[in-house]
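Note that one protein chain of the assembly has been removed; the remaining protein chains are unaltered in position.
The first chain written gets the first letter, and so on, giving A, B and C; residue counts start at 1 in each chain.
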Amino acid sequence: MSSKLIAIVAGVGAGTGAAVARKFAATYPVVLLARNPDSFKSLAEEINSSGGKAIGISTDVSDSKSVQNAVDAIKKEFGSDVAAAAAIFNASGVFVRKPFLELSEDAYTQSLTVSANGGFNFAKATIPLLLEGVKKNSQHPPSLIFTGATASVKSGAQLSSFSTGKWALRALSQSLAKEFGPQGVHVSHAIIDGVINIPRTKDWLKEAGPDGKLSADGIANDYWYLHTQPRTNFTWELDLRPAVEKW
Amino acid sequence: MSSKLIAIVAGVGAGTGAAVARKFAATYPVVLLARNPDSFKSLAEEINSSGGKAIGISTDVSDSKSVQNAVDAIKKEFGSDVAAAAAIFNASGVFVRKPFLELSEDAYTQSLTVSANGGFNFAKATIPLLLEGVKKNSQHPPSLIFTGATASVKSGAQLSSFSTGKWALRALSQSLAKEFGPQGVHVSHAIIDGVINIPRTKDWLKEAGPDGKLSADGIANDYWYLHTQPRTNFTWELDLRPAVEKW
Amino acid sequence: MSSKLIAIVAGVGAGTGAAVARKFAATYPVVLLARNPDSFKSLAEEINSSGGKAIGISTDVSDSKSVQNAVDAIKKEFGSDVAAAAAIFNASGVFVRKPFLELSEDAYTQSLTVSANGGFNFAKATIPLLLEGVKKNSQHPPSLIFTGATASVKSGAQLSSFSTGKWALRALSQSLAKEFGPQGVHVSHAIIDGVINIPRTKDWLKEAGPDGKLSADGIANDYWYLHTQPRTNFTWELDLRPAVEKW
Partner (left out) sequence: MSSKLIAIVAGVGAGTGAAVARKFAATYPVVLLARNPDSFKSLAEEINSSGGKAIGISTDVSDSKSVQNAVDAIKKEFGSDVAAAAAIFNASGVFVRKPFLELSEDAYTQSLTVSANGGFNFAKATIPLLLEGVKKNSQHPPSLIFTGATASVKSGAQLSSFSTGKWALRALSQSLAKEFGPQGVHVSHAIIDGVINIPRTKDWLKEAGPDGKLSADGIANDYWYLHTQPRTNFTWELDLRPAVEKW
């Protein structure tokens, strides 16, 4: 496998994105994208100091120029013929539950923009690198994975700012799976149907017991599994939830 | 029934929007929204000269200020206590089938903006008028109807610019149905799964025979039917297609 | 329209089936099917004494021979060239909520058999009559309507005996819609997502207010509406629920 095969993770923070980055960093150099450098700095250091390779690039996925700048930075670092083995879109707008008539246009647009425009910008930027990975006969089919949520398939009252973006992102992933699967790129969508166990959710759902929240490392394993599926057995979509979750 | 109860139709052109407007104009004064006045001028004249009442307002639904201007014009015309019996969102972005990597950000955004942002702006502007209709005990529950498409539930290869917006709009309609149903507003989503028989599609699908395309007047009937459902029997979603359609 | 065009309603009792039968009896002679004659006797008398025509036939839809006997009786009554304008499958197994390991094979099979086998038997018996209706140029496309439930699209814990049959019935209706739509028969499936207001449910959901339950007459109107859709605008599926329902 060429050293030029990289993994790109958008939406790296203290939770899933970081776990996914660590997992893929065991095999590929990883590029960490987040708006705020604080979100990837210590993670990049951790990976680099433990035998892996990581670079962080401050990127606003909802801004196509910012994403293009990230691609330029990636090519500067890894060469203009860089190829990607995996690109993972884990960015998400803010979860807002608010009576619709009190929801400002800005609040509505914020989440939609991250998911619908951010997903588009990320796919536009990474698919050429993933197709390059196909040409280079990557061991595993190059993978483009989108992180969805309960709100990707249900649109609850007062949740339209979050769900419209998530439904749009799911539509994007399905369209891309149909277009790029035959070209060798594996596009997937994971429905995370529950609370992820990260520092921010430490005190949530205590009544649900120790297994009441999704494991971020578990999600990283699930994404790695999707990545290793062969061309004969591609999964577009799977749901993930704790055993005790009501659904 | 108060004379102040109006119907508002966004996305009026030569096809479905016009048929819907004519249907609702038999009962309510109608407000016709379209970007280009050419789209509603002759229709407004036709309705006004045949005993109904119609006004057209040049409006870009994807622009919240333009929608707010339309509301202002409606209040100027019908009074500040105007109430709506029905609001129908029939606007749609351009249908684009294009390899994803050739799809410009502008082209992607155009359709998404009309559906996801336009749907939001239209709902924000009309729901207060529909709630006013509830207060005024309109004969039929005030209705907010969104026009969807095959692409609202399937996201085909090379269709992401169209489908992401349509999925977002469907999500919006479901969230609004759950929030405003209990408040007496009937929110629906119609999946138009086929070609509508309008001037622009005159020469399409001739092999499918005389019934191979959806009737725009039929859709107007279907929307009127949704409008007349009582509070006990609300439909959120129905699909509509010609009998001969493959699906 | 030929006097030979009839409507057939399976699953006639004190609720929806009776309301549907009354509605269709205003236009067509109706055939009432139920296992127990007590379920249709007074209804038949009511229709016959108020200017309509109804016959009841004791039928177990889950037994193909019993259904064949019903067809024989229909032909004896209306002639061997009888045609149907509508056939409505409203039969349902018993709703059972029970821990799976305590669910007997008989209990599981009971509901499945009514829905999956009963639906099959009813469709096999009525589609030839509906196709005859197509030949006779019935005013409205001959309609085959299946009554579904929340459990047609969600399969809750401890509800497998009910939901497996309902999912099977929904699958049947979709397959038939695709096969017989092009032949002129309109096949629909209605998802009744709530409690229907019938004598048996009189004391249920009082906290939901006067509109907290579906109206059986409303469902009859909804089915009549489906029946009157033209060949250009067929609905396969719609959902129906009270405005105040949580979903």
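Heads up, the rule we're going with is that a residue touches a chain if its C-beta (ideal position, glycine included) is under 8 Å from a C-beta of that chain, and two chains touch if they have at least 3 such contacts.
Note that the structure is a prediction, hence the values are computed from the model and not measured.
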Displayed partners of the chain not shown (whole complex)
A, C
Check each of C:21, C:127, C:190 or C:243 against the chain that is not shown and name the one that touches it.
C:127
Decide which residue listed in C:4, C:140, C:170 or C:186 touches the omitted chain of the complex.
C:170
Applying the definition given at the start, please give the residues of subunit A touching the unseen chain.
141, 178, 181-182, 184, 186, 197, 211, 213-215, 218-219, 221-222, 225, 229-247
Touching the absent chain: which residues on subunit C qualify?
64, 99-101, 103, 105, 108-109, 112, 116-117, 120-121, 123-124, 127-128, 154-160, 163-172, 174-176, 178-180
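What we mean here is this: only the chains that are shown with their structure count from here on.
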Here the gap between subunit B and subunit C, centre to centre from mean Cα coordinates and rounded to Å, is 32
Subunit A-subunit B separation of Cα centroids, rounded to whole Å:
34
If a residue has to touch 2 or more other chains to count, which residues of subunit A qualify?
none
